[in-house]
Every structure is written in structure tokens, then in C-alpha cells.
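Some notes on the structure that comes next.
Complex shown without one protein chain; remaining protein chains in place.
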């Protein structure tokens, strides 16, 4: 059994961690690191009796993740201090939002950049306020910069010189060239408060965004972490609100994300054991390509299945851009590398 | 120039360790270490829990350390407060 398959089984609770052989642990630890999920696994297995060296390593990971989460939340706080005087309201997205809201998927979750959503009308003021508060442009070439501004769903990334952390300011959750155009105004309007006074997306929007991020906004590299997010979010929200799945359907339709949300739910069910309501419990033969892509890593942590990766890379670009524009973009990218 | 008011970090947020001529301040909220020299530790210590501005602080420091509160001291304190706000150690009130 491959290490990725074991990892997924451990997350799903289908396999007893205490019964793993030493060589199986090698692979599991390796692929969990490669998926940036070792600390998440450490939390999942916190109560399980594992061999002592593994227990020590997992305890290290939990402690380190706690530090990293603190750093990520501090970035949100500093963004608030920068934007509050300008009365700019923003909503936290992705990892920082999960941590601020105390959601179960935040336990051990690696958080990269700070992602925030602001109204499009506030974009220029947000940019100015951040620049004034010590963020600066990451050095990029004019093509990339123009590309971001014209077609992407976020400002070109800004970095804070003193803290060396990046912020991505989004005004919608998918690139403007994407065939799907979710409704960012509805997301902003229905955002909900999190304990420390931050705003986060409401449960259905959070699940929609998570599914879009997993399936419509990338080449599925590192997708297992996003899928775990979706599993935790949907499972917890469904426990808190029995009507959640029905509401999620409606909201996904509103954002034009029905197929993404449905597929994310099926993948989460197939790999992580998410319990779905009867109307959602369908099967789609194309899902197996996604299974393969999500698990495409060998026991040494290396990405495997090269052709499938390329297929998903091109697919992710195709999803984001109309074909003529894609050709131009790939051409420019290729030309620059020479 | 307007004299802005700032609020100090809550006491339990900071761990302050004097190390000879330097003072190491660990901010538990930001998980950052700040290495500072006088008068930064004195300014932080003088701020108390209520928001205060540079003039108030300069007066407190003047009383504690027998320096003139007007002119230079007040300007220096205002400048240091802005730097401390950039570091997140104090926040505009």
C-alpha cells in the first residue's frame, strides 16, 4: 500500500496508526511533509499510541504549528491596524480565517500568505494603506504586474519588509478571466464575525471558496490539504446546522460553483470519509483522475505521474483563461525563460 | 503636529529580559523578538494601561529620570512611539 494511501486512511480514521510498521511510518512522515500536512497529521493522531520516536516528532510538529499559527494571526492583526484608520473592511480567507475562527481544520494547518478579501471599490485604498504601513511590492517584471492587475483576482503580492510576510489582497475569489464568476459582493455582505473581531466568510461561502480553491484555481498541487479543509469545514458545519448541505447547494448555484462543490464533496467522501446526505452521494467516473492526481506522490515524497501533472497544469490555466489568452500567456512565459 | 495617542501592549503579552546594554523583548502575540536600547524599555514601562500621548509620556519620563520634558524629549518620545507602533508593540488608541 502506498504511503499516500496510508496517509489518507489515517486522516479518514480507516487505519490504526498504532499498527503501522516502521517502514510504513517512513513513507507516511515523508509524504505528509511533502503535502505540508505533518502537523495536521500530528493533531489527528494526538490521542493515538504511536512509537516513541514518532510521538516525539509529532509533538514537535504540534508545538511548531502553534508558533506558526500565532505568527499568521499576527499578520492579520497588523493588516487590521493598517486598514482600520481608513475604515476599510476586510474578510480573512483560507488558513488565517480558519485559525481566527477556531475551526477544526486549523489545528496544525500550515498557513502561507495572509489572504484577505476586500470590496473592489476599496482596492486602491487598501493598496495605499498597506504601502503606507510598510508593505512593499514583491519585485516583479512589468508583464507579470500588468497580468495580475488585468486578469487576476488579487493585487500583485505585497510583502512586509520588516516581518518578511506576504499579503494577497483579493477582490473576488477566482481570476476575472475564469469561466466561473462567483459573487464577491454577496460573500462580503454575508461575512460573519470571528472571535477576535475579524470577519470570515459565512459557512456556505467558506465551503464554496474552499472547493473553488481546490478545483478551479490551481493544478491540484498540494490539493490534499485543501481537501482536508473541505472535509473538516463541511463535516463541522453539517453537525452545527442540519440544513447546511441544502444551503450549500443554493449558495454554490448562486456563485456558479455547483460542480466544484459537488466534486469536492465526492472527493472528500471517497478519500477522507466525509458523510454526505443522500442527494449528494452520486458517483462520477471522472473523479478517479482527481483521486490519482491528489495521491500522485511516491513513498519518498516525490511527485509522481508526470503526464497527469502536466494535464492538470494546463487544465488549471484553461479554467482560468479563455483559450486565446492562454496561448498568449504561455507564449510570453515561455519566451521569458529563454 | 498632532500628538497621537497610543496604547501599550497588555502586560502579559510581553516578556522583557534585560541583557546587559540591550533589552530583549519577546512579544507573545507576534512571536517576535525585539532588541531595543534605552529609552525604549523606559517608554514601555511608563505607558501604563491607559492610552497616552508623547507629551504625557515625556512628562512621566522627566519626573522619573530628571530630564526636561519639553522640546527634544517630547519629539524623541513621539518618534519612538511611531517606531514602536510599526513593530506592533504599541497600537494607536
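Letters A and B name the chains as they come in the text, with residue numbers starting at 1 for each one.
Here is the rule we go by: a contact is a pair of C-beta atoms (placed from the backbone, for glycine too) under 8 Å apart; a residue touches a chain by one contact, two chains touch by 3 or more.
Note that in this section contacts and distances are computed from a predicted model.
> Looking at UniProt, which of "SusC/RagA family TonB-linked outer membrane protein", "Cytochrome bc1 complex cytochrome b subunit", "Leucine/isoleucine/valine transporter permease subunit" or "Hpr(Ser) kinase/phosphatase" names the chain that isn't shown?
"Hpr(Ser) kinase/phosphatase"
> Consider the whole complex, including the chain that is not shown, and state which of A:41, A:68, A:105 or A:194 touches that chain.
Looking across A:41, A:68, A:105 or A:194, the contact with the absent chain belongs to A:68.
> Where does chain A touch the missing chain, residue by residue?
22-23, 25-26, 29-30, 33-34, 51, 53-54, 56-57, 60-61, 63-64, 66-68, 70, 300-302
> If the missing chain were put back, which residues of chain B would it touch?
Spelled out for chain B, the touching residues are 15, 17, 19-22, 24, 26, 28, 31, 33, 35.
Going forward, only the chains that are shown with their structure count from here on.
> Measure off the straight-line distance from the CA centroid of chain A to the CA centroid of chain B, and report it in whole Å.
Distance between chain centres: 39 Å.
> Could you list, by residue number, the parts of chain A that touch chain B in their complex?
Interface residues on the chain A side: 67, 70-71, 74, 77-78, 81, 85, 133-134, 162-163.
> Any idea which chain B residues touch chain A in the complex?
Interface residues on the chain B side: 28-32, 85-88, 91-92.
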